[in-house]
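Report on the following structure.
One protein chain is absent from this view; the other protein chains keep their places.
After this line comes subunit A, so read on.
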Amino acid sequence: MRRCLECAQKEPDRACVDCQYFIQPSPLRRVPSSPVRVLLEDGYGKQYPARILVLSTTEFGLETEAPVPGRYVIRLQENLWVEVAGVSFKGKNNVHLFDILCVHRKQETARRLSREEYQLLAGSTGELIYEVTRHLPEHLQDLVREKLLAEVEKSELINALKVGVVMKYESGRFRFLSGQADLGLPMEETEKLMRQAIRQAEHRREVIISADGKKVFDLHCVPFDYRSGGLLALDITGVIEKERKMHRQEMQVYREAIAAVTGGRLYLVSSGEIEKVVSEGMELARGEVRQSRDIPEARRAMREALPVLDSRRQHAIALCLTEALANALKHAGGGCWQARQSGDTVRIIVQDRGPGIKTSELTRATLMQHYSTKNSLGCGFTLMLYYADRLYLNTGSSGTVLILDFGIMPAEGLTGLNQ
């Protein structure tokens, strides 16, 4: 305490940033290349501009007029804010040390900045993300930034990993070496794997689930000699939960990006949402496709059931049904179709129980608008995107549902296309 006071008296010009006493010297102590501008907000909503001069994962050195001591919130990003408390006896003039009390992320709170958040402020990642997305069309910038940030967050997985237990196996017994003793490992299965590893004299790895189904373990068995070996068991329950969460976030970003790129015509929807869409309106016809000759049959049945339409529209609907069914046949060995009508919309629904479309494939099929038959892959999706007024897609490991909507009142603006 004395030091800052003395320093203020004896060396008023010496910058706190350079002082070893100000922020604990450690490899994580970092001075941003240029001070990061932030806003401190007190409990009454009053805001004070501040500049981050130096930081570590637990402390900030701030230059600000905000009264110290005092508690403030710093919003770093929409999903990330930090609660800090000024420490009056560290620093001088208008530079003070602020303890990080709490880091709020969208999904959780923590007592310190994660490596990525820290890097973000310390210089690299944040600027980089901004830099690489600077030249994108404006409506995509935020989406892509969010996506990139999600990528960065992925390394947070490591934070969710609870290192479990290390044990030695010898003469039919496990001996606890270190870690968490009461991990609830299913010992019978663990021992079986250990024996296998010893018998085969090679590293064995398996992911197993606890008897109550609540925990997931990543087991590594390493043989030492013909009767002993080492066991490393990691509790990855949290990691899996985190991965799921991120997958959901990722899908959300995908949805928005795809809707934006297709001019709001293609929607990735959840299975719950699709249920609702599927049941709207009334059914005109339905059928099943198991082989290629069922497709012209489906087309015929659908044409007969459709209301009277101009030939171009009818052709477009028949073509899209054909392409959707051909995809289902090719990737899932078949599927069911339905034609429904709801007001001025004809809706085609094609459903299969195949392995689903990978998100990467989806992007390729949807984002390459001038995707021609010159590519070896089909052009079916391009045609559907062109002709259908709106598409809903739900895809996952238990199958794919594609819904195509066609407005059947001839819009005036469309006649120009009908050359």
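The rule is short, and it goes like this: contacts are C-beta pairs under 8 Å (C-beta built on N, C-alpha and C of every residue); 3 or more make two chains touch, one makes a residue touch a chain; residues count from 1.
Just so we're on the same page, contacts and distances are computed from a predicted model.
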item: Among "Anti-sigma factor antagonist", "GntR family transcriptional regulator", "Chemotaxis protein CheA" or "Rod shape-determining protein MreD", the UniProt name of the subunit that does not appear here; value: "Anti-sigma factor antagonist"
item: Touch with the omitted chain, as defined above, among A:Ala66, A:Ala233 or A:Ala318; value: A:Ala318
item: Residue among A:Ile208, A:Ala305 or A:Cys379 that touches the chain left out of view; value: A:Cys379
item: Interface with the unshown chain - residue positions in subunit A; value: 292-293, 295-296, 299, 311-312, 315-316, 318-319, 322-323, 326, 329, 370, 372-374, 378-380, 382-383, 386, 419
